[in-house]
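Subset of chains shown; positions unchanged.
Just so it is clear, A and B label the chains in written order, and each chain counts residues from 1 on its own.
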Amino acid sequence: MSGAARQASLEPPLEPFGLVRRLVAEGLGTALLLAVVIGSGIMGERLAGGNEAIALLGNTLATGAALVVLITIFGPLSGAHFNPAVTLAFLLRRELSVGAATAYVAAQLAGAVAGVFVAHAMFAEPILQVSARLRDGPAQAFSEFVATFGLLVTIFGALRFRSDVTPVAVGLYITAAYWFTASTSFANPAVTVARSLSDTFAGIAPNSAPAFIAAQLVAVPVAAALCGWLFRRP
Amino acid sequence: MSGAARQASLEPPLEPFGLVRRLVAEGLGTALLLAVVIGSGIMGERLAGGNEAIALLGNTLATGAALVVLITIFGPLSGAHFNPAVTLAFLLRRELSVGAATAYVAAQLAGAVAGVFVAHAMFAEPILQVSARLRDGPAQAFSEFVATFGLLVTIFGALRFRSDVTPVAVGLYITAAYWFTASTSFANPAVTVARSLSDTFAGIAPNSAPAFIAAQLVAVPVAAALCGWLFRRP
């Protein structure tokens, strides 16, 4: 695998960037991701005249496009996890230390909440909100399990065979997952926490969040074990 | 052609993965494909307020995006056929043994049905369904012939000249084919069987399925013969 290919991947970066810059990349990238998720949701809801499918089209287009960009520009710095489930998976694969993983998750959570605030400020919404949008029931939780499982298989498969296209693969996967899962695919505990702080299109009621996060975390060891076997070099 | 280019293709993989892992890749990939096709169809139908074009836009976006991802990550393992018509074409080109082809088709069928069940579970639909959506008549069958012919020309042309972009070429082809064929392009016997088990947007009545499958299979030798001549090295 060439250096150029590695650079764009979600793998630990080749160049020895220090932990401070890596954490800034995780925090800033997650903040921009949430600004996109929440902001495009508000824009869609405001303009779509009540047709939720049209709102979701705009939300999907923006999120998928932004993920490709953010993973391309921050991947070589920090791995561009933006997601505690992804960080946990790399920890299970022993590609990240416990200390670094903990710091990553803290940066992701702080960035995610900041991104929600930025979106609210851009759309002249109250900065502090709590979502009232219930997303309950076993079908929603199963959706989050499938969404997170698919995300991790995408990441590990792309890193294994075509790490240069990892940013595109993740962006396209989420584009599909917004539509094929009943929960519109949060697939990310930091995103789930942050979206509970927005009473807009992309929000989730705090009471619905724990089941989402549990389903996401259960998917991590399952996907990690399957990928470890399926993608092992012959 | 470089090894990297080959790896992402639908060609028999370079690395000697065993048959078990190749069949798991075919089955899991086809399952995820069907979960996307059925799931995004349900999501589109539920949200689009009766406008079928908007529902089809979401269905198209999700399916095209997922195909790029699935062929990228499973192509180097199994070839990422996910489709008995494609497997038959490789058999006709003598690039696959009869035994492997039979096992591939079995894995595709099992995966396709499992994927439909997963989609139903995510959307809290009854797991077992039979479609009532008639798709009959010679124009529909002709559409399936054209859809499958175009898919195979896309695959063999991309493998011949730019195998590194085969996943993107197939994803974009199906994106177009959902719209330019009157049948919305099933182009896949395993997909056709599985979609008969879903009484949702993407379903097909069991009585309509045989003509679809026949038209798909008729396209295989036609496309294989044309491509054998057209893309032959000078």
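Here is the rule we go by: a contact is a pair of C-beta atoms (placed from the backbone, for glycine too) under 8 Å apart; a residue touches a chain by one contact, two chains touch by 3 or more.
Treat the numbers as computed from the prediction; the structure is a model and nothing was measured.
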item: Identical protein chains across the whole complex (2 displayed); value: 4
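Here is the rule we use: only the chains that are shown with their structure count from here on.
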item: Partner chain A, residues of chain B touching it in the complex; value: 4, 7-8, 15-18, 21, 24-25, 28, 32, 35-36, 38-40, 42-44, 47-49, 51, 54-55, 57-59, 61-63, 65-66, 68-69, 72-77, 118-119, 121-124, 171
item: Touch list for chain A against partner chain B, complex; value: 5, 50-54, 56-57, 60, 64, 137, 139, 142-143, 146, 150, 153-154, 157-158, 160-162, 165, 168-169, 172-173, 175-176, 178-183, 229-231, 233-234
